[in-house]
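Mind having a look at this structure? Questions to follow.
All protein chains but one are shown at their positions in the complex.
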Amino acid sequence: MSQQSFTIRTRPRSFEDITGRIAGIVQASNVQCGLCNVFLRHTSASLLICENADVAVRRDLERYMARTAPEDGSQYEHDAEGPDDMPSHIRSMLTGVSLSVPVGQGRLLLGTWQGIYLWEHRAASHERQIVVTVQGC
Amino acid sequence: MSQQSFTIRTRPRSFEDITGRIAGIVQASNVQCGLCNVFLRHTSASLLICENADVAVRRDLERYMARTAPEDGSQYEHDAEGPDDMPSHIRSMLTGVSLSVPVGQGRLLLGTWQGIYLWEHRAASHERQIVVTVQGC
Partner (left out) sequence: MSQQSFTIRTRPRSFEDITGRIAGIVQASNVQCGLCNVFLRHTSASLLICENADVAVRRDLERYMARTAPEDGSQYEHDAEGPDDMPSHIRSMLTGVSLSVPVGQGRLLLGTWQGIYLWEHRAASHERQIVVTVQGC
């Protein structure tokens, strides 16, 4: 079992591919078979397993979120940090901040088309903290 | 490793902060480093990691859900338990009933602004069962 934290400086409203980073932590843990949990310590960004081939998929997901949780101040009571504040909490609620991925033969058992992304929902760059916990034998 | 269950009597359409309760179970488990899973044994309520400072955030999340899954009988076939029945299943589908949070130095590694909430989606008070499993060393 092994636990590591790292921070990532995000770009505004972006998907940051952290698959390689997580895979490296799994490899260094020497866990051959078990589970890897990735946890984001924030409530206005999220973690997502997403199609990793066509970047247009991620652009469409971003547009979907902009439609379902628009930057429309008349809909929200909470706007302490601007018009992108409350939409970001809604996006984070819908997608989540904790992901568990199985580990087999010492590597993440992701599907061929699956990548792990940190999705920054805020309109500005942020420093985000991630905790990775690998459990198994 | 340790596993405990507890029940909570919810208020209608409310967020019940269970962070302290979960933290207490983690502390009693003596697990220093590992993972804590929280599981809700129901399909019309959910578990959520949410901003814990401004209660207006939770009111906005509640209003978002009321918009995306309205109590509009014409949209649903299932209404065995009233107009709030099917919207509650939709809300639970969107937010989930299982949460894993890392444990380090014997405590939950939540971010500063993260709390763990049981979100009651039904329009009446319910008795809800939660199972907490702590794994690690």
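We call the chains A and B, going by the order they appear; numbering starts again at 1 in every chain.
The rule is simple: a contact is a pair of C-beta atoms (placed from the backbone, for glycine too) under 8 Å apart; a residue touches a chain by one contact, two chains touch by 3 or more.
The structure displayed is predicted, hence computed values, not measured ones.
> At which residues does subunit B meet the chain that is not included here?
So the residues of subunit B touching the unseen chain are 1, 3, 37, 39-44, 68-69, 75-78, 80, 86, 89-90, 93-94, 96-98, 100, 129, 131, 133, 135.
> Mind pulling the subunit A residues that touch the left-out chain?
Counting only subunit A, the missing chain is touched by 33-35, 48-51, 54, 56-57, 59-61, 63-64, 67-68, 94-96, 99-102, 104, 109-114, 135-137.
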